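Written below as structure tokens is the structure these notes are about.
Missing here is one protein chain; the remaining ones are kept as they sit in the complex.
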Amino acid sequence: MDYQTILNKIQTTLLSVNNTGKVATYIPELESIDPKKFGMHLYCNNAGHYSVGDHQERFSIQSISKVFALTLTLSKLDYNDFFKRVDFEPSGDPFNSLVQLEHENGRPRNPFINAGALVISDLLISHLDKPKEDFLTLIHTITGDKTINFNKKVYASEKKWSYRNASLLNLMKSFDNIHNDLEEVLDFYIYQCAIEMSCKELATAFMIYANRGKTLDNIEIISPEKTKRINAIMQTCGFYDEAGEFSFKVGLPGKSGVGGGIAAIHPGQYAVTVWSPPLNPKGNSELGMLALEKLTTLTGYSIF
Amino acid sequence: MDYQTILNKIQTTLLSVNNTGKVATYIPELESIDPKKFGMHLYCNNAGHYSVGDHQERFSIQSISKVFALTLTLSKLDYNDFFKRVDFEPSGDPFNSLVQLEHENGRPRNPFINAGALVISDLLISHLDKPKEDFLTLIHTITGDKTINFNKKVYASEKKWSYRNASLLNLMKSFDNIHNDLEEVLDFYIYQCAIEMSCKELATAFMIYANRGKTLDNIEIISPEKTKRINAIMQTCGFYDEAGEFSFKVGLPGKSGVGGGIAAIHPGQYAVTVWSPPLNPKGNSELGMLALEKLTTLTGYSIF
Amino acid sequence: MDYQTILNKIQTTLLSVNNTGKVATYIPELESIDPKKFGMHLYCNNAGHYSVGDHQERFSIQSISKVFALTLTLSKLDYNDFFKRVDFEPSGDPFNSLVQLEHENGRPRNPFINAGALVISDLLISHLDKPKEDFLTLIHTITGDKTINFNKKVYASEKKWSYRNASLLNLMKSFDNIHNDLEEVLDFYIYQCAIEMSCKELATAFMIYANRGKTLDNIEIISPEKTKRINAIMQTCGFYDEAGEFSFKVGLPGKSGVGGGIAAIHPGQYAVTVWSPPLNPKGNSELGMLALEKLTTLTGYSIF
Partner (left out) sequence: MDYQTILNKIQTTLLSVNNTGKVATYIPELESIDPKKFGMHLYCNNAGHYSVGDHQERFSIQSISKVFALTLTLSKLDYNDFFKRVDFEPSGDPFNSLVQLEHENGRPRNPFINAGALVISDLLISHLDKPKEDFLTLIHTITGDKTINFNKKVYASEKKWSYRNASLLNLMKSFDNIHNDLEEVLDFYIYQCAIEMSCKELATAFMIYANRGKTLDNIEIISPEKTKRINAIMQTCGFYDEAGEFSFKVGLPGKSGVGGGIAAIHPGQYAVTVWSPPLNPKGNSELGMLALEKLTTLTGYSIF
């Protein structure tokens, strides 16, 4: 499979696409990103790296961090402790909806909606001595790059605009589904979202999901069986209210973020990431979705 | 892979499980089924058939028929005509909910909830001369068995208890998303659900989804690309409000029915079916779910 | 109190108002009504009739008929039999919403939303030999006018566009809250809505609610105690999703219909009706609401 030719072809095609997406505007740091940025990186088992465009420029990973947080949590807890606090079902409502959460008594539908990720932050605080350091160490380990860090301006800015997440936290607390200090949980959550990585680094990191839980250096981060389950959750819940469409058109487990990044994997084969800041109305990178659809079309296979 | 040993092991394990499920009671024909029935059948590419228990006894396929109806529709229509009428997103509400349908102006969330299957019946009536015959012919072709037919008692009984579906139809009609006579659409839908097949026949039929759209006799029923997409829909929407759990625990695209059947596939590898009438609270076969979880655990791989 | 001067003043004021309302368009018979029609009629105890404009022209009473249906039902049943089937709480959702009905297991929130009125039609069919005749007889008795009848074209037209109501009926039937044939219940409901009355006739009819249940000829139609309760329901539920606003601005128990009519009463004092076909976005006559607000402002008192 000539992946480099395929990536080049995707880039050429996307250049001619009328991008109707809009960059996220809720904080100035995301709003000011150049909407023309585009990068893509594919890391294939036994076949190395392929890339196009701005694949080495770091961007705000935002909700893609939820996959790393879930990984860290599942490496510490058994399922039963976890299930009591968060479910694994797709959500029919937008990613930050309180409606479903109230109807279901404060137990989030899955770990990739904001409510679920906040519970996971709460769980990590309960189980880790130094949550932020441990979280960052995980990312350093799976990428092999210790320069990765969070962006202080993004972090500070998100703290100012976190009323929705504070509302979710208070609601879950009223159902006794948050056990630590609300400010601390919110702070840790925002920290995770503010981490910056490049397409290349994200693709390297996501190789653990393609490789049954092991890094490229063969360190087991999480068991093969739990890796399989994280992939299943990405498949059904990774794209907010567009999980079905991504599954339908792309057919790979993946996760998107409002920074415009998407990371996806083909189990046993490759990890692929794409970055293009303008988002479609459902909050996923417009060109990113298209790029991955073209990738599975041109390579001829998805997991289905 | 010694599939026969694995199936035997699953059967032995399930015999010792305390089955807390309940058979469907909304029509007497389903209520009177022996809850102890259990069959399982696996058809593997290049490795033939494996089975245990009542795998040759026919049962009411119920909602598993929705996969065949979707297949027939996608073989006739292009996506755009289809998307206008039905979406492909997982649903957070129970399978026959009117709530979501009303909020989304009469366009069902996906083709595997009742509302979506009713729109598909409407589409098939618009595009086929003899909908019932054509539907049955499809099943005869993909199974190679012309004795398969619908159960007249189940059909008659379901007609008496179809108020929920009539409510859905009238609501969608008020949004102009049903184009044919409501009675005719309902009748065709009920007909499909009343078809009876054995585990063996269902596994044979589902081989088209494992084999890129081709039957065992190499007849192309649907294109590889559309097959991939049907599998993606099964993955995200095949188990009502338990799609996430099935994906998490089993990791295969599949579809269940209230008759107690489940059919699933591993693309390129095998189709597997299981039948056990008692249902869990979410409407899926309790032992069926467990059997398939054990299958992917014992075989050591899922699509993830 | 010089009511005639007040009515004249209201009419003059309304002539200069920019009416942004729209006549109902779901059936041609309502759509073709002259939007400039305006009539008002006030019948005061011990002080006779006052009127302006087209107060003697009959129009489709539509949902105002729900008050008469409730009256007939409460004159036949005791409360407990009634409460099991319909509640008396205001509804936060639009008048024909299925959402609330599904969440509350098929028991309508109140008798003035469509679902509630359909249950009342069902109750009347169960308790009356000749429901349509008995219903019309009630109206003849309270108005003293036997020429009042239903409009056959409106009736026929509504039957063609009754999918929403059929959806509600089927949903309630699935919860066993409809006991008679669905077609018959729907037919009777549509018949009631198609009755035509003038402002004058409606004001005369509504005098029973101002006079503790007695007609102007002193015939007791319903007990004083039940009259009080019907008035309370009109106060809290008479204006769909605008009951609060009507209560706030007008302060009288009343009921509106999509034909553009509104009837209201001041207990012990008067009944007043107004007719102007263009409806505001919540489905109530735009000028009708304004006219009654001016009436209680100019007369200086409401029930509060």
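By written order: A, B and C. Residues from 1 in each chain.
The working rule: a residue touches a chain if its C-beta (ideal position, glycine included) is under 8 Å from a C-beta of that chain, and two chains touch if they have at least 3 such contacts.
What you see is a predicted model; the values in this text were computed from it and never measured.
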Shown chains touched by the chain that is not drawn here: A, C
Identified contact with the non-displayed chain, of C:85, C:109 or C:200: C:109
Touch criterion as defined above, residue of C:19, C:60, C:73 or C:100 at the omitted chain: C:100
Residue numbers in chain C that touch the chain omitted from display: 87-93, 100, 109-110, 225, 227-229, 231-233, 235-237, 241-245, 247-249, 251, 253, 267, 297, 302-304
Absent chain, residues of chain A that touch it: 97-99, 102-103, 163-164, 166-171, 173-174
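Just so we're on the same page, only the chains that are shown with their structure count from here on.
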Chain B omitted: connectivity of the other chains: A | C
Interface numbering overlap (same over half, different under half) for chain B and chain C: same
Separation of chain A from chain B, taking each centre as the mean of its C-alpha atoms, in whole Å: 32
Mean-CA-position distance for chain C and chain B (Å): 48
Touching two or more other chains - residue numbers and ranges from chain C: none
